[in-house]
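Take this structure, written in structure tokens, and hold onto it; I'll ask about it next.
One protein chain omitted, others in place.
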Amino acid sequence: MKQDFDVLVIGGGATGGGTALDLALRGLRVALIERADLTDGTSGRYHGLLHSGGRYAVRDPESARECIEENRILRKIVPHAIEDTGGFFVTTPDDDPAYADTWLAACHACGIEAEEIPVSAALKQEPVLNPGMSRAFRVPDASSDSFDVLTALGLAIRSLGGEVLTYQEVVGLEMTGGAVAGAVVRNRRTGEQQRLVAPAVVNAAGAWAGQIAAMAGCPVIVRPSKGTMVAMAYRFVNTIINRCHKPGDGDILVPVGTVAVIGTTSVDVADPNDTAVQGWEVQKMLVEGEKMVPGFSQVRALRAWAGVRPLYEESGGAQGREAKRTFAVLEHAQRDGVEGFVTVVGGKFTTYRLMAERAADVVAARLGVTKPCLTKDFVLPDARLPLVSPKTHWLGYRLEAVESAKDGDALICECELVARSDFEHAAREHADVIAPWVLDDLRRELRLGMGPCQGGFCGYRAAGILHEMGNVTAAQATSALADFVQRRWRGQRPLLWGHSLRQALLDEHIYRGVLGLHRLGMTKDEHE
Amino acid sequence: MNDVLVVGAGPAGLLAAWGARQRGGRVRLVASGIGTTHISPGWIGVLDSDGDLSSALQGWIGTHPRHPYALAGLGALSSALSALREVTAEAGLEYVGDLRSNYLLPTALGATMRAAVVPRSFAAGDLRDPGSMLIAGPAGWRDFYPGLCAGNLVRQGFSAHSATFDLPELHAGKFDATPLTLARLFDRTDVRERVAAQLKPCLEGAARVGVPAVLGLAPGVDVSIDLSERLGVPVFEIPTLPPSVPGIRLFTAFKTALMKAGVQILLGMTAERGVIEGRRAVGVVIPGAVRDTTYGADTIVLATGGLYGGGITTDHTGAMREAVFDLPLDRPGGLESWFGPESLGVHAAHFAGVRVNRDLQPLDETGRTVLENVRIAGRLLAGHAAEAEGSTEGVWLATGYRAGCV
Partner (left out) sequence: MTTPYTPRLLEDIRRTADLCVKCNICTSACPVVPVTDLFPGPKYVGPQAQRFRDPGAPSPDHSLDYCSGCGVCTLVCPHGVKVMEINTAAKAELRMRQVRETPLDPKLWRNTLLGYNEVLGQVGGLVAPLANAVMSFGPARGLLERTLGIDRQAPFPSFHFKKFRGWFFGEHQREKPPTPRGAPKVAYFHGCATNHYEPEVGRAIVAVLEHNGFEVVLPAQNCCGLPMQSNGNFEGARHYARANLRKLSPYAGQGIPIVVGGTSCGLELKSDYQELLGLHTPEASLVAEHTYDINEFLRLQHEAGRLKTDFKPDGRNIPYHTSCHQKLHRIGRPALDLLGLVPGLTVEEMGVDCCGITGTYGYKHEKYAIAQAVGKPLFDRIKASGASLAICDNETCRWNLAASTGVRVVHTVQVLAEAYGLDQAPA
């Protein structure tokens, strides 16, 4: 099986999505290829911070400048996925008070609007902050939802004639006479392979960029640096809180929708697939959280996960936190003598659009396309459910929608207010609804199972509705349920104490004691 | 005359209060809130086994000498079952089955579960009987999926098909109906008539009909019998997502019987700590809106639950603590050892609890009795993994009743 495109973009994260859109807007026929669901890589595992750049101002001013410029642009082009929470930088009793002046000067030098405010004003806005803090500053940080951004990018790409191919893993690059001419992909569920042919291939595989580049014989060293985040069940701050100190572990607290996310650690890992959360990392987050918000370790921790930062080093550079967070666009024709292949690597979510622009400029030039980049002004479509939703993001919009609805529409996920019609809509749109991971994909789309009960009640309902819709057998629906439950467990397991433990035991009681899910393995026929 | 204080209003606490009242003396029951009656499916699981249950039980206590069944004794289990039947019969609620064999029942997902004693309204669902089944539920109700249930039953070789029936009352308001809302609807004869009329043409020769466990709430009426008569075939209930109507029926039966017997049941009363003098528990301290009250008693039964119910509290440092008297706990080591990677596996944490002797008195690591007038019942007990064994209900029965009586 073979398909022809103008450009293949490998990697369904923000960088890949942004690059595919940029090229599609320039009139090219693109295919975005992702081995799992969009955002499965780093884009879906970060802490939700749309940087003002303050974090990088002192040690990495280039990154800082990129951040503030892109921050302003993203607020215009994808407002529905951004909540304007604003941010604080605070000097806690554990921070060197002298650092603040250095930091403030650095922010101004980078063009970041950082303004000192009285500590009393900070406490008035966020009463739970450490009353012992000595200084506070306001910055234009914002909270962003990468699932919403990628959904919007996917929608836009398709509306421009492009294709978004998920659950297709690149198993090799086709080489013709020393040039990359396409990719061979394998369907993750069926194992079926197909060839995708294109004169240009963009490697936007993030932490896996090195592995993809190696398929074309191009050495690209990406250092995976794992970072763990913990979502606290209750959104007790409504402003992003940063510690005003040399960047370290657990010094950012971000309200993202209904939760508050604290991050992160920095652990070098050999394998970019290593997203296991270690106990000490979680404990570290709690200890650091206490410094910003006293009592932090006593409130409910909902879920822990890890993402892998793609730290790029051109040649044996600094590691971990010391590494620069800027990005690079590598034209392999010049660098390694391999035509038709470009890698865009490094960077962060906040700068995805700029990374995409630079990569798309290179590709367009190569293909003789003169249309300029349009993404600075192209407003992304708002594809959130419920389908009738306001332009900008605010915390209460789902509750408002549910409360003002005239008719009853069963709430499938009560924690996150996901209605049955939303679920059915998303299920109908799903490309491969019989896959065992379908409920996890729908979770990303809808926030199903992402609230305090972590899928305890909505799992059975979702599986039941999926089956009722008619395209999924009982066996497939049950496999999807088992897959969903296991994935939810993975993020709960590092946090099983207190009421999160009680919740997990209730969920176990429902699945084991009431539903008997553990007894429904595959029957003999199905194995064959 | 023995003055007994029971801490915990879950099934173990209710049985303990009943047992204590039978012995005479003043009995009071205090609890943080309602217990696991309201989330339990409703069957009485004693031990997951096929075939001869009584020899399985005998074998079990032989190989598990520290299991609650071994300590309380199988006689306690039988007596507790009798007590359960006595109390529920008063409320017109019948339980059937015995300790000789397990029923094999369908779940809302279409899996199978084993239970020794079940509400009569579940019994016709016994899958040891090959009769074909119609699995039916209200159309558009979020808490039960007849198609999925029947589909999974068929996969396992059982004979089943599914149907839905319309209940316009469910869609009258815009909010979702809970199982209780449905149960109250089924208390009405006009609703039952309409449902029966819709299901009859869907029978297609089915020998019996399974519906979600929402057949009525009013005490003294077995709605499933009425519905069976209207349909001409036996009807059985299948428990689904909480809140559990069969569990609520059980709670109501016990609450009524206990109040009638003069037992004060006080909810919203958390035993924050105990008062100890030497090897005796003098009482428990319950914080009020502004001041504490100490509830004293000759005997104190702790039926406060385990890690779920709050009988054992935990925190992020990996501390595990028996919540009232800080009794020694059998427990796994650090946090990382509590749970394994399999979501529905058997985990070390499941076995945590208070170790006891045959009189259910709490013991320390050396086997010495810590508090001579305290009895431990239910999930707070160490040495058993209730969900994995299928012994959840059997343990609360046997130990609850025994704790009240001993």
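Details
For clarity, chains are labelled A and B in written order, and residue numbers in each chain start from 1.
Here is the rule we use: a contact is a pair of C-beta atoms (placed from the backbone, for glycine too) under 8 Å apart; a residue touches a chain by one contact, two chains touch by 3 or more.
Computed from a predicted model, the values in this text were never measured in an experiment.
Residue A:Val128 is the one among A:Ala36, A:Val128 or A:Ile434 that touches the chain not shown.
Between the chain not shown and the residues A:Ala100, A:Cys453 or A:Leu520, the one that touches is A:Cys453. Checked against the full complex, the one of B:Val96, B:Ala197 or B:Leu267 touching the unshown chain is B:Leu267. Here the missing chain is touched by one residue of A:Arg55, A:Arg398 or A:Arg488, and it is A:Arg398. Within the whole complex, the absent chain has one touching residue among A:Ala359, A:Leu506 or A:Leu520, and that is A:Leu506. Interface note for the absent chain: among A:Val299, A:Val338, A:Leu354 or A:Val514, the touching residue is A:Val299. Contacts to the hidden chain, counted on subunit B, fall at residues 31-35, 38-39, 172-176, 178, 180-181, 184, 242-243, 248, 255, 259, 264, 266-270, 286-291, 293, 295, 309-310.
Contact residues of subunit A toward the unshown chain are 127-128, 131, 233-236, 238, 258, 293-296, 298-300, 394-400, 403-404, 414-415, 417, 451-453, 456-457, 499, 502-503, 506.
The rule is simple: only the chains that are shown with their structure count from here on.
Listed in rising order, the residues of subunit A touching subunit B in the complex are 279, 282-283, 286, 297-298, 301, 405-412, 420, 457, 460-461, 463-465, 467-468, 473-475, 477-478, 481, 485-486, 488-490, 493, 496-498, 501-502, 504-506, 508-520, 523, 526.
Those residues of subunit B whose C-beta lies close enough to touch subunit A in the complex are 39-41, 107-113, 140-145, 147-148, 150-152, 154-156, 171, 173-176, 239-242, 307-308, 310, 313-316, 318, 334-336, 338-339, 341-344, 349, 387, 392.
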